[in-house]
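Shown here: the complex without one of its protein chains, the others still in place.
Every chain is named by a letter (A and B) in the order it is written, and numbering of its residues begins at 1.
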Amino acid sequence: MLLTLIVLLPFLGSVCAALLPANARNAESWLSGVVTVACMALVASLYPQVADGEVVRAIIPWLPQYGLTFYLRMDGYAWLFAMLVSLMGALVVLYARYYMSPEDPVPRFFSFLLAFMGAMLGIVLSGNLIQLVVFWELTSLTSFMLIAYWYHRPDARRGARMAMTVTVAGGLCLLLGALMLGEIVGSYDLDEVLAAGNGIREHPWYTPVLVLVLLGALTKSAQFPFHFWLPHAMAAPTPVSAYLHSAAMVKAGVFLLARLWPVLAGTDEWFWIVCSAGASTLLLGAFCATFQRDMKGVLAYSTISHLGLITLLLGMNTPLALVAAVFHMMNHATFKASLFMATGIVDHETGTRDLKKLCGLRYRMPVTATVAIVAASAMAGVPLLNGFLSKEMFFEESIIAGSESGLRFTLPAVATLAGVFSVAYSVRFIHQVFFGPPAEDLPRRPQEPTRGMIVPSALLVAACLLVGILPSRTVGPLLETSMRSILGPDLPAYRLAVWHGFTVPFYMSLVALTGGVALYVLLCFRKKTMVPTPLLSRLDAKRAFDVINVAIVRGAGRLARFLFSRRLQTQLLLIVLLALGVAVLPFLVTEWTRGDMPLTPPDPLFALLWIVGAACAIGAALQAKFHRLAALIMLGGAGLVTCLTFAWFSAPDLALTQIAVEVVTIVLFLLGLRWLPRRLAFDTVDRQTLRARARRTRDAIIAVTSGIGIAALSFAALTRPRQSRLAAFFFDRSVEEAGGRNVVNVILVDFRGFDTLGEITVVGIVALIVYALLRRFRPAPESIGVPRAQRDDVLQGALPERLDDPLPRGYMKIPAVLLALALPLVRVCLFCLLLPGPR
Amino acid sequence: MSGLLHHLPVMPIVVPLLAGALMLFLSEARRAARATIALTSMVVQLAVGGALLYLASDAAPHVWSEGIGVYRIGNWPSPFGIVLVVDRLSALMVTLGASLGFCVLVYTIARWDRPGQPFHSLLQFLMMGLNGAFLTGDLFNLFVFFEVLLAASYGLVLRGTGATRVKEGLHYIVVNLVASFMFLIGVSMVYGIAGTLNMAELTGRVAALSPADRALFDVGGAILGIAFLVKAGSWPLNLWLPGTYSVALAPIAASFAMLTKVGVYAVLRVGTLMSHDQAAASLLGPALFYIGLATLVAGTIGMLSALHLARLVSHSLIVSTGIMLAALGLGIESLTPPVLFYLIVSVLTSGAFFLLTGMTERTRARDSAIATAMHDEPRETPALPYYVAFGVREPDPYGTDEEVGVAIPAAMAFLGLMFVCCVLLVTGLPPLPGFVAKFTLLSTAIGEAAAAGMTKPVWVLTAAVLATGLAGAIALTRIGMSLFWTVTERTTPRLHVLEAAPVALLVLVCLTLGAAAGPVMGYLESTARSLHDPQTYIRTVLAAEAQLAEAHGASP
Partner (left out) sequence: MNTVFNYAVTFASLCFVLAMIFALIRLFRGPAAQDRVLALDTLYINGMLTLLMLGIRSTSTVFFDMALLIALFGFASSIALAKFLLRGEVIEP
């Protein structure tokens, strides 16, 4: 219950925050503060249970059929992270209260910040893989909204999209990985997954699963080659950077790797993929960080580098490395968040983060300077600070893992080199901002910030110091609990201590420290501290992202124009061709046979009649494009022959229907003909080009084939003896039960009267539409010319010149009179047919 | 069995028919009266849908044994007369259609229905056609109701102004007429060979056909399938769809979200009734899978290419069809419940999204709104006859002559929130039910792949489904940013409560479905079970025949 509350509380807070008015900065902060502190207190209250090795669980069934339960589970490791997330959350809220300016619409900010916190807590407390993915994607979405908080800035928009694209894509890979993992284990339940390590590692799906999960984790943790989004995400407000991009979200990837470490690690694939990703990120990040101009850029790349360090540790396949990794996650979160906050203070107070402009701030901001210096020293791995401890462990593990894997020198060398760079950029960061002569041309006159901003940062630095000096008293038990929950009884003996003696790692640290300072001095001496990153400056992720985006839209547009032709002809051609194709398909297996009913002897008269009809039909098809009126008249001829055919085979009702339909069709077509282009000459326009001729030939072939096909089908169907018992039933029942002698009529109005109702409705609807169209579907009279036929009459003097004038008397009188007489007659005839009804 | 209860299955057809006809007699000025009638009819349909849903769930076995209701029109015994059959699937579809219809109706009452007199009637006829198509147990009757709904949709699609709209509307009409023609050919082939139109009886008949007859029957079935696929909007039979849907007025496009699902429904219904016949299944299966896949890919490319929201949503509709068809084409029975879940979510979401486009278009400046209406083509010279189809002008968002009605506060925030929800639903990103649908689909498919070893298509589908989600997210983010986050030229629209509420309602229904995914899935599983074991369906439909024949034999 408490667990559910921990996850639920931030989301509730988020909703409340969204509903507050836009300028309620204090109310928002209080609300968020209360929520975060409450979460922290709840997490803390669970420590006794967790410390006893117990796993706290909360299960709410959601979709049990598919193994999806809402399952929260807190063990030592999850506790550690939950604590980290809620603690950082509280500090960031406090910081943000003073960082955000009164003009900013804070409800959005705090709402998403709390939602993010909820999602992050959801990740660390998830006991179900799928649920973990749900929260995982949720962090991507909230981070998108937070990065793009100042959405009027193009860099914020771009950064947000970049981050979201990469992390969502990774999340989808992770989803697939989780699905496969669940399939291997038979459950998405984390307990069961963790218990099934051997089965997973020996499963044939192991490699794909590993790759997919790693894709998810490495994108989230900004590992090479997916690291490029993180520096661009720095467009976010600084509290967001401090929270999401150093302490919480980017840790989700490494968190997951450590979580699944007992299951996935221990193989060569794991070692090589994870270590190579980690090592390359470590070096690349450290190298790039040394040459950044933006303070946040330095921190971003340094974050990438530290995450690479953690990944490298995780990839080493030894329990001790895992311990070091988790330890470093904590340490990095504390000092990096603190540095981000310090950067934010500098930005807030001076109006710039440009290392080139900033100088000598320690005179005006001594407290901030102190805090930042300590934090940066932790980042560099200076003794007596927490960074030193985990770095020491890292060096040690790199030696061990290196000797085990045959990379005896490479791994330690990489580690030391990264250490050198890390020291160099830390020194540079501090030296250029806080030392030197006071800067003159800053946008704002710097001064010490309000206490609210400095306190969170200072608290974190105090934690760095405490952990660094008394590791086993402070963080020791927590780390132990958490590691025990991952490794269980396999937890190796380790010692958190400041002083291990003169060991190789200590020398490596020494080399890194001196080397780093030396490197910085060298760079300063050669005035190369500000140049764009050597070798890599051409690889501009920003431009590449834009170019790829545009390319996608353009390429997809081109493809879509091809795939979704806007021409009606293409569509109809495809439908007919496809129908033709599927109709031919069954006859590839079975032969076409006609039925065995005897044929009626041919009648020459009827044949002649049909020649007329067929000629009309073909003529109509030929002329349809060129001389529409002629085509229409021919259509009338074909219709007449159809009607005669029905009559010939004694189906008077059908014949009547047909003739009525014919006439209505002609009239309606004539209505439309008015708006169609005038005739084209049959021979001149379209026959010239070879292409047009080929197209027409193709169409003719398709038409003929389809016609023959339909004819063959109907012939085969009609020559088969009736198997239906329907006809017999209808004949039996129509007189007796339905009370009608004409079976067809009885079928229409009784047996299948429902169909008739539907068809009448259709006719009614169409009539309604046609009526509406005739009434309204007209151009305004002044916008169009007079029809040509009328103009000719005007020229010949048969009609008045102006449209409004009345027509001459007797104009078209004869047809009018005749029709006036004939139409009632038609009505009477139809009524006569109707009266007897089905009888 | 009480009288009303007995006639329940025919109500969803009769009620809209009567309501639609009644409204024709009201003069144009009486908007309130027409709105009342239309609303009453929709509410009744919704209620009937709910009742059918309840009865079909086998909760009241004394009314319908085994949860299948058979309503014989004219009381003629089953294969001879026409039957309406209510099972879980049809009850579900009726309810779904009524829910969407209700929301669309409320939305249109806000202002979209003003001058066009037949609009409400046409919407009711559309509902009638939809309900009839879902309820009927007779192949030709299915055709008739297809015609009803198509005829109504022809009228609806021509509403609004602009040459592009008229052009796309006419394309729609022509293509669907051709499809109806195919349908008719297919039905007559089926009847000519099998000698029955009753879907339940058909199943038994097909098995008894000789191979030569069988081939002919298959041709009929295949042509029928083409007609269904055109309706469902599967590539390459859907080239008309994005254009038509994206230029239709927003509420009309929203109601059309249901139309594509009729095609899917028909495939599912006729397909499962035939599927116990192995030959048909083996022929249909792979083809359906590849068609679905092609649709999915084409729709995804379309989504990426779309420059306007409405067009993007149309493409997402295509994608959803593709996913459903491809999943059904795998021939794995346990995939049906997720597909149905996906169908529900997709209908509600696309409906909400289309309705939303009607409001977001208003956030743009006037010029770009016109450009949107003209679509992403270069501005054509307007065809000289300035068509005013039905005389409906698009409601002018900039006019000050706002009708009475309450505008909602924080319009942009509301639109943004709804937009984000719709995006999540459409792309199937967590945590909204679109994700639940995709997750259940993929997890079942992968499970079957592991068990049965037919892995390749499953992996292809899985990858495609995930990739299309990502592509959708990318495309929608791009469009959403340009809609909401471009600083210049944006006007904050006034939103009518009646417009905002349906969108929110649809999204809320989706969320509820997601939260109650367990029970919903339970219902869908029993739906799928009864679908894949059509014997009960056949027995119930034809048992009525035996019963009645006996009664008839005894009475004279």
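The definition used in the following text is that a residue touches a chain if its C-beta (ideal position, glycine included) is under 8 Å from a C-beta of that chain, and two chains touch if they have at least 3 such contacts.
Note that this is a predicted model, so its numbers are computed, not measured.
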{"item": "Visible chains that the absent chain touches, using the contact criterion stated earlier", "value": "A"}
{"item": "Chain not shown: contacting residue from A:D75, A:E183, A:D294 or A:E662", "value": "A:E662"}
{"item": "Residue touching the undisplayed chain, where the options are A:I430, A:L644 or A:L726", "value": "A:L644"}
{"item": "Residue among A:A44, A:A615 or A:V743 touching the omitted chain", "value": "A:A615"}
{"item": "Listed residues A:L522, A:L671 or A:A700, member touching the removed chain", "value": "A:L671"}
{"item": "Residues in chain A touching the chain absent from view", "value": "605, 608-609, 611-612, 615-616, 619, 629-630, 633-634, 636-637, 640-641, 643-644, 647-648, 650, 652, 655-656, 659-660, 662-663, 666-667, 670-671, 673-674, 774, 778, 781, 786-790, 793, 812, 815, 818-819, 822-823, 825-826, 829, 832-833"}
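By definition in this document, only the chains that are shown with their structure count from here on.
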{"item": "Centroid distance [mean C-alpha coordinates] between chain B and chain A, Å", "value": "23"}
{"item": "Parts of chain B lying in touch with chain A, wherever the complex brings them together", "value": "17, 21, 24, 73-74, 76, 79-82, 116-118, 121-122, 125, 128, 132, 140-141, 144-145, 147-148, 151-152, 154-155, 158, 171, 174-175, 178-179, 182, 185, 188-189, 191-196, 205, 211-216, 218-219, 222-223, 225-226, 230, 235-240, 242-243, 283, 298, 301-307, 384-391, 420, 424, 429-431, 435-436, 439-440, 442-444, 446-447, 450, 462-463, 466-467, 469-470, 473-474, 477-478, 481, 484-485, 487, 517-518, 521-522, 525, 552, 556"}
{"item": "Touching residues on chain A, where the partner in the complex is chain B", "value": "61-68, 130, 133-138, 141, 144, 148, 151-152, 157, 161, 164-165, 168-169, 172-173, 175-176, 179-180, 182-183, 549, 552-553, 556-561, 563-566, 568, 570-572, 574-576, 578-579, 582-583, 585-587, 589-593, 675, 710, 713-714, 716-718, 720, 722-726, 729-730, 733, 736-737, 750-755, 758-759, 761-762, 764-766, 768-769, 772-773, 775-780, 783-784"}
